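My questions will all concern the structure given below.
Every protein chain except one is present and positioned as in the full complex.
Labels run A, B and C following the written order; every chain starts at residue 1.
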Amino acid sequence: MAKIWIRQAVLRALDDAMADDPSVIMMGEDIAAAGGPFKVTEGLLAAHGPKRVIDTPISEMAFMGAAVGAAVCGLKPVVEMMFIEFIGVALDQLTTQAATMRYLSRGRLTTPLVVRASAGAGQGFGCQHSQMLDHWFRGTPGLKVCVTSNARTTYGLLRSAIEDPDPVVVLEPRILYAEREEYEFDRTYRIPLGKAEIVKPGKDATLLACGAMVRVALEAAASSKADIEVIDMLTLWPWDRETVLESVSRTGRLVTLEEAPAGTGWGAEVVSTVAVEAFGSLKAPPHRITLPDAPVPYSGKLEARYLPNAAYVTEQVAALVSTNKAPTPWWRNAA
Amino acid sequence: MAKIWIRQAVLRALDDAMADDPSVIMMGEDIAAAGGPFKVTEGLLAAHGPKRVIDTPISEMAFMGAAVGAAVCGLKPVVEMMFIEFIGVALDQLTTQAATMRYLSRGRLTTPLVVRASAGAGQGFGCQHSQMLDHWFRGTPGLKVCVTSNARTTYGLLRSAIEDPDPVVVLEPRILYAEREEYEFDRTYRIPLGKAEIVKPGKDATLLACGAMVRVALEAAASSKADIEVIDMLTLWPWDRETVLESVSRTGRLVTLEEAPAGTGWGAEVVSTVAVEAFGSLKAPPHRITLPDAPVPYSGKLEARYLPNAAYVTEQVAALVSTNKAPTPWWRNAA
Amino acid sequence: MTISNSDSPLARREALHDRLEQLRRMIEIRSVEERIQKLFAEGHVRGSTHLANGQEAVSVGIARSIDPDDIVTCTYRGHGHALALGVTPAGVIGEICGRVVGCAGGLGGSMHLVEPAVGLMPTAAIIGAGLPIACGAALAARARGTDRVAVAIFGDGSANIGAFHESLNFAAIQKLPVVFVCENNLYGEYTRINLSTPVDDIAVRAASYNMPGAIVDGQDADKVAEAMAIAVARARRGEGPSLVEMKTYRYSGHSRSDPATYRPAGELDAWLKRDPINIFAERLTAEKLLEADGLDQLKAEVREAVEKATAEVLDSPAPELGEIMSHVGAHSAGGDRRHHFWAN
Partner (left out) sequence: MTISNSDSPLARREALHDRLEQLRRMIEIRSVEERIQKLFAEGHVRGSTHLANGQEAVSVGIARSIDPDDIVTCTYRGHGHALALGVTPAGVIGEICGRVVGCAGGLGGSMHLVEPAVGLMPTAAIIGAGLPIACGAALAARARGTDRVAVAIFGDGSANIGAFHESLNFAAIQKLPVVFVCENNLYGEYTRINLSTPVDDIAVRAASYNMPGAIVDGQDADKVAEAMAIAVARARRGEGPSLVEMKTYRYSGHSRSDPATYRPAGELDAWLKRDPINIFAERLTAEKLLEADGLDQLKAEVREAVEKATAEVLDSPAPELGEIMSHVGAHSAGGDRRHHFWAN
């Protein structure tokens, strides 16, 4: 099998989607002539031309909104938000306009668009370029949100998102772009939106993660004495209640591993649902491993501590499994 | 005691705050000369002058950001977002700039500002003018979010928010502005941010609500056979874990009443925390009463069904208390 | 030519080629808005509603200058545009009354009128939101090889929001076939333009984007149509966007609750003297298209039709409860009813 950079999976998904469907277009800053700030759109301009691969001025509101209008009028725009934070100047167009278009027209107008963005911490980009921010989108009626975790899920989710008849946000952990991985492209491969995947079966606890945290979860599971089941959430909204509930009903323990401060993390929604639906089948309280309630620090030493690593996750899960009590996060006492 | 409109409590809080502290200023669209689109700023211009009560052009990014700059430079700006949806064009300034100012300056620069906005449904303003949207702010490190529920809490929360050294979002249920209520102003009255209030004690279940849902909760409690404890959350971030956990430890049952689709509601955070911290003291699964997963409909008939009313809440709580099983929301089957 | 209540939006739009129908449509807009005001008082309307009486020439002037498969975005102040573009009185009144006959089936309300068949996107309740969306429609038109144009209608106050600037710049650099129409009615809510905007003419801002900016007498439907024709033709030729400023006035306050006491004495009167319906009626009289008592007759006719439409609306039920959940996403019960613009 060929080793590829994960960013190549983005590129390949976009390239194939454009080749397969002439209505797919792309918009974003420096995605065309320059091949993208993260080189995930390299060659698309040459392959598909300037009418379909469009460099925009620095004006997120304009091109996010243009995507809405273009989607209604028969195109399938894929918008790149270089860093997900940038949609903070244009959120209205996605959550208020795109997400209500179908509703306000009783199904006659729809916005099959994708916002893809690099997201997440770990590389020293500082607190305004390192967040996940899925909570800005998650739960908005009419909108879907997913997070990629490796080459395969990048390809599978992006292709599905672009084919989806409704607006979808795809968050791509920036830190993964430059990772290499064995992966064989299959042009027909898709990951259905709304489905999670058990990436490592286990009996003692269900560990949920998404994005860059999936590999942390897998590492933690690999080095755990307990037999941990790791689930890649893949889609955060609407999320896969069935897979999660089924897993928890088997393992009796639930841990979420979230790259977000607790107040914004997706785990709240999942844990609360499990608490309601699987009440009684839990052997231990559910436990959320989150970021501390603080902005992302720059200094490498601090950012390394700020993000949960495998050792910490292992330790937290072990504590839960062995005591059936939720351990305290390291930062609770530091605060 | 005098009967006042709840909107007068907003006005009075702003007026008193401006009188007590010359650094308080106000900005917003039509708040000065016109006295505010909801008449909550009537007379402030005459009382405090055009340098402190400022009508702005329609440019939320400019005046939200101006509030950030002014706050850093020694003022205490109170920004009116007429409808909370409007911050969708200016979110960056609040959540990315204001909320990180202290962090990025290691405490040397702070942004004591308040964003107050009318919010919520029930009046036929349609899906782009009827949401709570607290999930855009909740959990953001450095930011606080609270919701008013009557004249007293309006006055108490607004005064505290304006005095807070950090940025605070105050959501004011629009539907309450024109309600009348007995209330005697007390210039010294404050509600500490981060504290919830037991507004009706009870033994059988803890019913959490905020904003316009508090009176629905109280009505439901009044007409329930079970003895319901009603808590007004008041601050959604950081929320009052102590009061909630203590209540649940007594009642053994938790119901949240949220004016938001489940995917965005604050109840997820609360229920998940309770599930972790009070695991074992619950007699029944926690239950969330939320809006359906759909935009706010315009037609009066639909909006009346869309919003939980007292009868529905009574019924849902009764089902939980009597069966110790979480009832199904009406819309789960309709979807 | 008389258009009955039962005519389709598309037929109503086609009818607008007729000059008498143009006059009639202006009267209809005025009439429908008067009726809406009454319906509000009668308790049939919820939330708020924004009248555009006095601005009818802009609506009709625009509608007659573009084709039904050109795209229009506009704002909450959209009754006039919706009617001009072809939405039926029952469609508009019905939506505002939250009934199934409403153009959005009662889901949207006064601020959200829509009719894909005549190119009307859901009117947006967020200031500036329509401009980028129009850019996108224009982009799609070009990408799909049509010569369709998009028209973004917005107010003077909206020319101060970021989306205005970004959209004009984006459209200019992309040479998009879009026409930006600013209805300068001198007020944004309760604020006069001079208090929010340091220039008198929004059109001067076109220079920032190297695009043509035109200032137009918005009370004269012919002048509106003329200016639109130039901008639309330019767009269709692929030469890019224009900014067209219509000088106009709203007779009423900003919304139903606004008595508009902030207006200087005499201002309204001066504008009433240049009423768009009267101006156009005089023109048609001069052109011998309208008889001496033609205007009164038309008004009576229209009023009757509007009453009929109102009766139809009030007979029409509120939507089924299931509608709440039927159009959230493709998974919803409403299923796929997608309108295909420029099919084949």
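Quick note on the criterion: contacts are C-beta pairs under 8 Å (C-beta built on N, C-alpha and C of every residue); 3 or more make two chains touch, one makes a residue touch a chain.
This structure is a prediction, so every number in the text was calculated from the model and none was measured.
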Chains on display which the left-out chain touches in the complete complex: A, B, C
Residue in contact with the excluded chain [from C:I161, C:V224 or C:L284]: C:I161
Option touching the unshown chain, where B:R12, B:R52, B:R116 or B:R253 are the choices: B:R52
Touch criterion as defined above, residue of C:Q22, C:T75, C:T88 or C:N169 at the omitted chain: C:N169
Where the missing chain touches chain B, by residue: 25, 51-52, 54, 56-57, 59-75, 77, 89, 92-93, 96-97, 100-110, 141-142, 144, 164-166
Residue numbers in chain C that touch the chain omitted from display: 160-166, 169-170, 172-173, 195-199, 204-205, 207-211
For chain A, residues in touch with the removed chain: 29-30, 33-34, 37, 55-61, 85-86, 88-89, 123-129, 292-295, 297-303, 305-306, 331, 334-335
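We adopt the following convention: only the chains that are shown with their structure count from here on.
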Geometric centre distance via CA averages, chain C-chain A, whole Å: 40
Separation of mean Cα positions, chain B and chain A [Å, integer]: 29
Residues within chain B bordering two or more other chains: 61, 85, 88-89, 127-128, 293-295
Contacts with 2+ other chains: residues of chain C: 104, 107-108, 112, 124, 126, 128, 162-163, 323, 328, 332
